[in-house]
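Only a part of the assembly is drawn; its chains keep their places, and the rest are absent.
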Amino acid sequence: MKQLINVPERVVADALRGMAAAHPELTIDVDRRVVVRGDAPIMDKVALISGGGSGHEPLHAGFVGRGMLDAACPGEVFTSPVPDQMARAAAAVDSGLGVLFIVKNYTGDVLNFRMAAEMAEDEGVAVASVLVEDDVAVTDSTYTAGRRGTGGTLFVEKLAGAAAEEGAPLERVESLARRVADACRSFGVALTACTTPAKGTPTFDLPPGELELGIGIHGEPGRERRPMMTSGEIADVSVDALLDGLPRGGPVLVLVNGMGGTPLLELYGFNAEVQRALAERQVPVARTLVGNYVTSLDMAGCSVTLCPGDEELLRLWDAPVSTPALRWGR
Amino acid sequence: MAEPMDATVFWRWIDLTAADVAREAARLTELDSAIGDADHGSNLSRGFAAALDAVRREHPDTPGAVLTLAGQTLVSSVGGASGPLYGTLLRRTGKTLGEAPEVGLGELAAALGAGVEAVARLGGAAAGDKTMLDALLPAVEALPQGPDTAARAAAEGARATVPMRARKGRASYLGERSVGHEDPGAASSALLLAALARAVRDE
């Protein structure tokens, strides 16, 4: 696979330089890999920090801004950031009311954020952490590192970000983030593997006429390989996997997410099938977001995330947000 | 070889490991691409190159100081699962060695045992989970019989991960499909122990 890069080793630094040029409203420390709201620290506001391996753009750096994250810490491609990054970010954005770490549940992320929390606490910053583990494809959690964190991260960052913006204290922001993280569910499907700059060839071999169900966002193969399906069939399989065990009744927020290589034309068409599948199963939809938000480099495919939405969550969802990748309200 | 080892041995250990993981980076990444996310080779090359730099820059003059600095540098430069785990391994081993200017094989074995224990605690994994521990645990056990024996034990331990089903780290997401592949972290641990054996032998 050909890539629009200079050398693999410099991909993340190059991207941060390019992001800095496009977003003067962000403060980007390219060498230290910390992306911070230009107006941080925001007085009287709990600060939100997330981060993780690169290759999932716009997650997380594209969600830094008013109403969402105060800082993001990008690691190497598919590699969790190092503790120093989050510790530095915490120092930069803490207004005294503490910071919330939003951590996707991967061994590397968990360990590095845990070490960062210790470092930040040593510096007197109050740190709370919430783990996002929304991927229902990983079922057998006694025998795994637990569910992966994927599309649900966007809901946690947006909703907790809005709560922080409203002035909620750290415990409130944390408990809301945890509530959202616990309620979100995601399921992903790959039509192709992705190619990391370091490896330069697809991370797994997916022949024409087959797809992978239950993939994560790190180019790892999924749980099951199946003959190619139509978008309607993929929507049915995904929605069934998501609804299995989901408490029913209220409306949901829906994220129909592209993995990076699937055109928006196809994503919108897939959304039509997801909406049909939800309607057929009597699940009311309150809000829908369609686009490439939590990606896996150039992988073709999609994921669906459902977030049950009560009145408070809908209010927080609709609250203004102003980041490179998500922007509405005023 | 029963002779006590000073800082230069450990310095050489870092140096040889850096060279070996750089040389084997593509293989490690290939292993990681089968059951993980295809970054283990670049992670460790980056980390040990940084560790070597740090050691060259700061000239730590005891075995414990070399390993502590190397471990700290891994934590600050690798990321991923392997950064904190390998970083903790070397740091805890170094801390346990204390400030002695020379250490014997028995002391090293005990200290490495403490390091491996810290890795197990941090990652919550046990023998048979298909992780680096499956190479490290037998190596620690064998180390009193000499670094070469330990290196062989690590290599065997790594090979033994092939039929295992992963229960920790990314490979666990694959369930049954993780069977039939060597664990990349176990493979790199075998490299680490082989480098130790050479570092001691070259003395």
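By written order: A and B. Residues from 1 in each chain.
Convention: contacts are C-beta pairs under 8 Å (C-beta built on N, C-alpha and C of every residue); 3 or more make two chains touch, one makes a residue touch a chain.
Just so it is clear, the structure is predicted and the values come from calculations on it, not from any experiment.
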Write the stoichiometry of the complete assembly in this structure file, using the chain labels as they appear. A x2, B x2
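Following the convention adopted for this analysis, only the chains that are shown with their structure count from here on.
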Just give me the whole-number Å value for how far the CA centre of subunit A lies from that of subunit B. 31
In the complex formed with subunit B, which residues of subunit A make contact? 8-9, 53, 75-84, 106-108, 111-112, 115, 137-138, 140, 143-145, 148, 196, 198-199, 203-204, 216, 218-221, 223
Residues of subunit B touching subunit A in the complex: 29-30, 33-39, 41-43, 46, 75-85, 122-123, 165, 167-170, 172-175, 177
